[in-house]
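Structure first, commentary second.
Only one protein chain is missing from this complex, and each of the others stays in its spot.
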Amino acid sequence: MILYVNGVKHDLSVDPDLELLTVLRNNLGLTGTKYGCGEGACGACTVLINGHATRSCITSIGSVGGKAITTIEGLEKNGSLHKIQMAFLAIDAFQCSFCASGMIMSAVSLLDSNPVPSEDAIIKAMNGNICRCGTYPYIVKAIHSVSKS
Amino acid sequence: MYPFTLVKVNDTAAAIKSASGNEHAKFIGGGTNLVDLMKMNIEKPEKLIDLNRLALKKIEKLSNGNILVGALVTNTDLAYHPLIRSHYPLLSEAILAGASPQLRNVATTGGNLLQRTRCYYFYDTATPCNKREPGSGCSAISGYSRIHAILGTSEQCIATHPSDMCVAMTALEAIIHVEGKDGKRIIAFSDFHSLPGEHPHIENTLAPADLIIAAEIPALGFAANSTYVKVRDRSSFDFALASAAVALDVQAGSVKHARIALGGVGTKPWRALAAEQALIDKPATMSHFELAADEELKNAKTTLYNSFKKELAKRTLISALQKTGGMV
Partner (left out) sequence: MSAIVGQPVDRKDGRLKVTGAAPYAAEFFQAGLVYGVPVQSTITLGHINNIDSSEAKKIKGVIDILTYKNAMSLHQTAGGDPNSGKFSEKDLLPLQSERIYYNGQHIAVVIAETFEIAEHAAALLRIDYNEEKPVIDIAQSEAKTYRPQQGLGGGSPQLKRGEADDGLDRAGVKFEQTYTTPVYHHNPMEPHSTCAYWDGDSLTVYDATQGVFGVQNLLANGMGIPKEKVRVISPFIGGGFGSKGFTWANTFLAPMAAKLVNRPVKIVLSRSFQMFTCAGRRSSTIQKISLGADSGGKISSGKHETTSETSFVDEFVEQAGIATRILYDLANLDIIQNLVRLHRGTPCPTRAPGEAPGTYAFEVAMDELAEKLNIDPLQLRLINYAEKNPFDGKEFSGKNLKWCYQQGAASIGWKDRSSKPGAVKEGKYLIGYGMATATYPANRSKASVKLKLYADGHAVAACCTQDIGTGTYTIMAQIMADILGLPMDKVEMKLGDSLFPQGPNSGGSQTMATTAPAVRAAALQAKSRTIQLAIADKRSPFYQQQEADIIAADGKLYVQHDQARQETYSQILSRNKMEWIDADATTDVTLKDGQKGPENDQAKKPAENPFAKQDEKMDREKYAFHSFGAHFVKVRVDSLTGMVKVEKISSAMDVGKILNEKTAKSQIMGGAIFGIGMALMEGSVYDPQTGRIVTKDLADYHVPVHADIPAFDVQFTDMPDYNISLVGSRGAGEIGITGITAAIANAVYNATGKRVRDLPMTPDKLLA
């Protein structure tokens, strides 16, 4: 099966019953995407599929053949961080950071569809991503800072 | 997860053919619920038929004013569609009250109609469950049943239907379009989901290999004045303890038409006909809202852990009635 991940074409022979998350982490070594719950209830595994934020832990690999997948590793371009990554770093929108990849991917998806979201829109878009350290106030602030610029 | 094969099909006929005669075959759209259940070893299909190439992704307005929603339209696309937002706010609000953006981006309309219960024991293969393993018993009735249903329950099952979208659709009397081995047919929403009764594992009236094609939302002018109120333990990303979808036609302070459905309290999306009846031609006042809520919930059957739901459902309904009745 052909997978397009971060603009790179991969030809993989894997069973269709694998989840996208497993293939990203164990087959492609892209461990920035995290396992947090395995059932779509925490957001740590969020990636973009054709630009939409999606849970990779409940996405069968068979269903994403040919689609464009973007992971946290695909945001940095020519050594420059994505503006959301920069904002997260500057505003300290993480502690342990295990949720950060998923948070950032959800934020990218939000800003792609709504470049200047209200605070309410940010919260609604980010509600599916859990941060147990409780850095939510900084996360909203970080996304807000990017949306204004 | 048990191993399975995956086939992709290009049209509905191929999908139905692929599923015919194989009781271990399942259709998959977004998979947000099915894959989760497969990972928990609750669903064990041997064959998955991927529907995503099917041309069922359109939302169109029909000549009779009804709106036809393709089975593969995602929750996100349906909720944010201008026609739905303006004409059926209760449906848009209901969908957005459920799950998370990442799930709604892939979850489909057809899949949501088939969403399975969040009963703790249904999800735990180490415990008996009549829905999961017919005849094994119900762990919830004697167990911890705080989230369970109080309407439409049976001696075999008290599992709550979890969908928010379906609550709005039952209020709107949506029509389900199905294609099967013997051609196309339609099913009224109220006939689509089954009560648990003696056979809680049978959750709807689809026949084997039946494929949901679309959901048709009938034109309903006053549905522009509608809302969905959802009460839950946290502010978002949580299933309903109780919810209410209400569309109200209030003229000169009096209720002319009402569509009401409840979620989080029924074993299926719960059309509140008794509450509707109690409101017709009555003043849109708090006391009549209370009477209507009482009427709907008077036969609710609660357990040791969910007795609060009777009162909570009433208040949730009253809250939605106040909002649509112009009181808040």
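Every chain is named by a letter (A and B) in the order it is written, and numbering of its residues begins at 1.
The working rule: a residue touches a chain if its C-beta (ideal position, glycine included) is under 8 Å from a C-beta of that chain, and two chains touch if they have at least 3 such contacts.
Only a predicted model underlies this, so the values are computations on that prediction, with no experimental measurement involved.
J.: Which residue, A:5, A:48 or A:126, contacts the hidden chain when the whole complex is considered?
T.: A:126
J.: Of the residues listed, B:91, B:129 or B:312, which one is in contact with the missing chain?
T.: Answer from the full complex: B:312 touches the omitted chain.
J.: Per the definition of touch given earlier, which of A:20, A:53, A:99 or A:146 contacts the omitted chain?
T.: Checking the options A:20, A:53, A:99 or A:146, the one contacting the hidden chain is A:99.
J.: Which listed residue (A:3, A:72 or A:146) would be found touching the missing chain in the intact complex?
T.: A:72
J.: For chain A, which residues reach the chain that was dropped from this view?
T.: 15, 17-18, 22, 25-26, 29-39, 41-42, 44, 71-73, 75-76, 81, 85-86, 88-92, 94-101, 104, 122-124, 126-140
J.: With the missing chain put back, which residues of chain B would touch it? List them for me.
T.: Interface with the chain not displayed, on the chain B side: 1-3, 40-41, 118, 120, 123-127, 139, 142-144, 146, 229, 231-239, 241, 308-309, 311-312, 315-316, 318-319, 322, 328.
Simple rule for what comes next: only the chains that are shown with their structure count from here on.
J.: Can you work out the whole-Å distance between the CA centroids of chain A and chain B?
T.: Each chain's C-alpha centroid was found; their separation is 29 Å.
J.: Write out the stretch or stretches of chain A touching chain B in their complex.
T.: 15-17, 19, 38-40, 43, 46, 49, 52-55, 58-60, 62-63, 106, 109-110, 123-125, 127-129
J.: Can you tell me which positions in chain B touch chain A when the two form their complex?
T.: 1, 3-6, 28, 31-32, 35-36, 39-40, 48, 50, 52, 76, 96, 99-103, 105-106, 236-237
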